[in-house]
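Below is one structure, written out as structure tokens, with a few remarks after it.
Here the complex is missing a single protein chain, while all its other protein chains stay put.
Right after this comes chain A.
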């Protein structure tokens, strides 16, 4: 059922990209909208769908294994709904495998290089070992400040001239090139932060929501367990 006035949040092929609690980002966005009196609808698009609809306001791509990642690119390239949505101003978050899928190219563990969707200027190659652990960064973008999460990836990514890093690594690996983490370009954001990212970082969630809604959002009363969690995790990251 479609609700015309609701903000539509697409959970993109969670059967392929969704191994690390990535569904949580959709839950967080929908709930932060509802708490403010907006209507929100989560649209789950499985890889069995014909194509990805271009009519959603926010698109979320999570992490996945190599084979699943390639299958996700194949699905998303079909119909090109995501590109049309981005050109029309939709907000996109790609996490981990999602970052690599949104970028220009990625090389998988077997040495094969694949085209990404090219929706943001970032490319990925395998690193010498898996980056696993707490990751904390500081972002100058949109006053986001401290971003925390958990990373688990082999890829090392390089941000090209058409995008900016999302943050600078304080602790952890991140993109693994210089001290950058993630990338942002227009309303396309990508990151290696799991946790999920928007559960750990409400400022990032609200920035994306204000883009989607098209107006500044009212402040939500911060809940103490989230503030404490951010402090605890930043300390755990060292």
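Basically, a contact is a pair of C-beta atoms (placed from the backbone, for glycine too) under 8 Å apart; a residue touches a chain by one contact, two chains touch by 3 or more; residues count from 1.
Heads up, the rule we're going with is that contacts and distances are computed from a predicted model.
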Answering from "Spore germination protein KA", "Oligopeptide transport system permease protein", "Na(+)-translocating NADH-quinone reductase subunit B" or "Lipid II isoglutaminyl synthase (glutamine-hydrolyzing) subunit MurT": the UniProt protein name of the missing subunit is "Lipid II isoglutaminyl synthase (glutamine-hydrolyzing) subunit MurT"
From A:107, A:152, A:177 or A:210, the answer for touching the chain not displayed is A:152
In the full complex, chain A touches the hidden chain through residues 14-16, 18-24, 27-28, 31, 46-48, 65, 67-68, 70-71, 132-134, 150, 152, 194-196, 199, 223, 225-226, 228-229, 232
